[in-house]
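Removed from the display is one protein chain of the complex; every other protein chain stays in position.
The chains carry the letters A, B, C and D, assigned in the order they are written, with residues numbered from 1 in each.
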């Protein structure tokens, strides 16, 4: 039986604004995301997608508005909120001197370990079989990105926040990761992401916000 | 009148090999590239594309074989070869504390300034109008990539070596850069590049090498 | 001649030749060192000023000479490897470093053991002692740099550059006793015209020195063979070598 | 599966940092070598008068220790910041201040402890009398963790604020001064055969204060630096 996440989870944002150097990137931005839904942030280069994602993670404070997780403000939840989310940013967030395996072990220590996939399985899923015990610095750009993404499946968090996850991936890699996202949504997970690629996920569960407009 | 490059230029490689940590990435690799041609390197993550590009730039020594520019070995040409090429790697190669304009000025000092486009025009071409005098660090990932690419048109080099130039670009940006490459080839330039995206350039002038095979 | 050099530069040929030299040099070193030690420590007369403590000279001086000699060999081999990209030279250079470091250490230790009875202190900050200590740090630096770079081909080239830069220290060590008036002994043995040392003391010293040389040859070739196998482990000749026949 | 307990996560983080240090074991002895090098540079610069050295000895050892700590500090957060793993730490399910404590402890184990072990040797090179050696070792054992802890706050501030380099020197070094003064005066007193209790008690008190306050301050600084 496939475990599912609590169906009452929700991520809400209202009236968010972000101002950088006097330029208003966005204002009055709000949305609600329920389980099984994907929020796709679109917009041109420099439209504020990364800034918004960092606000949703609570790494950055919004210039107005607030973000709620299951009805509570994320700033006040602190580690309790962080336990529920996994973030993959423009930077991979892996240690170059550790092996992929050690990197994932650390990720599991910081979050919640996944009960379904252990570390070798997670690496295998992303085609890193045979590379699990070399220093990550000796991997190619795409392989490093795969390690960062493997973190998502080696831990268990209902909310994924992804900033251009497909960067440097080859077509195989993109295919694999799309099916991983698919599964996550089916299990009742949520995803907020940006990408300039076309993504194969469609349907009602995909919401879109365009920051350029 | 559009200036064209010397039609006798050529880039040749023969019997190249690259070995990393005992793994042979490629062997007996050779090609010839004439003016107006594009060489597209394909291959999965970790197949050795970046390594090959760095060998072609003469940043890295091949484990076997050699590369020739107009019949002379590139290792021996040194700066004379470097004057003929522009390289955009995985890293942008721009200084975060300088403005885009200052970055391009430096690029022009290190290579050959383009006689056709001055710096503001090059930035304008890549949609960076209005950002020419803010520190590059405050630009978004895609905007930074655009600055790196603007270097190609602000200087004049017949050979472009590009490692996934489309990273972080939005669709507009991709369109612009494809037409820039088109023009470069028509003027008799040469391009060696990798990408996991589909590129709109086709025809006889596009050669392909697949490193996975 | 060129053909011979070319053949020697081929890894497999070098591996075989070195394998044949090692036992000769090794046994030679052992015999010479034993003879020299017996002659020096037992037979040779005691010094009229220093008594028996002078006998440490038979270890100290050859070790100090070796520490300088090996550094020069290392830097020269490094330079050859860097300019002509000869793999064997790189390997010789890097194999020399730990041996040279040990001889330097030995020279420092025996020197300060000798210093205690002679100067009444283990250590003074005089020019020769200081520059020899710097030599130790240079050796350590070369080894640390080599160890820190992942790609061994790059590592040996980086280490070679450092070794070459450090060569400036060698004349400083050698001439320090002339350039500055120091506590340390001036040239006694190496004066060109006539050594100011009794022949009964000189002979065992020279025998020890040759013994140390042979010891270096044996160990450096051994280390080089190991390093060579490791770097060439994918090549055909190594595969054939390790294949059980 | 629920999240690991916080102590367990701290232990794993500690292990990770030690492992990282071990991966670069060639560099592991480096703070140590740096310490030794500085301690030998001084006699070279100052001249080899051994009476002079003896008076200056404790000061030199402690200034060297302080600089070795300062130089190795960067590694506490800088590389984590640059590769994005610091973001991951901040987004972990555990209180950041405790994770910081684990990281600082790892830093101390890797840079402070070797200094303590090698200090008697340096003491000999600098002609510190042997009756003062135990006090030298004790003062380092109490003092170096304080250096790591205070330093962590400084680095946490400098890691994000691009121009905060100045804050590191301005904030950290002056805070180091009391440690330096009490520690080297303890060693001085011991060389002259005077009691050293008061100085060591003060150092111990500093250690307690630093352990309880510095991680919280560092965590807060990191949060500011990252946003």
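Methods note: a contact is a pair of C-beta atoms (placed from the backbone, for glycine too) under 8 Å apart; a residue touches a chain by one contact, two chains touch by 3 or more.
Source: prediction; values computed, not measured.
Within the whole complex, the absent chain has one touching residue among D:14, D:60, D:128 or D:156, and that is D:60. Contact with the chain not shown here comes from a single listed residue; of A:96, A:195 or A:212, that residue is A:96. Residue-wise, the contact with the chain that is not shown comes from C:172, picked out of C:35, C:72 or C:172.
For the options C:76, C:109 or C:164, the residue in contact with the chain missing from this view is C:164.
The omitted chain makes contact with chain B at the following residues, 54, 57, 59-61, 78-80, 82-83, 85, 87, 89-98, 102, 105-115, 135, 156. Seen from chain C, the chain kept out of the figure touches residues 82, 130, 134, 137-138, 140-141, 144-145, 148-149, 154, 157-158, 161-162, 164-166, 168-169, 172. For chain D, the residues touching the chain absent from view are 24, 26-27, 30-31, 33-34, 37-38, 41-42, 44-47, 49, 52, 55-56, 58-60, 62-63, 66-67, 71-72, 74-75, 79, 82, 162-163, 165-166, 169-170, 173, 177, 180-181, 184, 188.
The working rule: only the chains that are shown with their structure count from here on.
The chain with its CA mean position farthest from that of chain A is C. Separation between the centroids of chain C and chain D, computed from CA atoms only, is 38 Å. Contact of a single residue of chain C with at least two other chains is seen at no position. Counting partner chains per residue, chain A has residues 135, 138 touching two or more of them.
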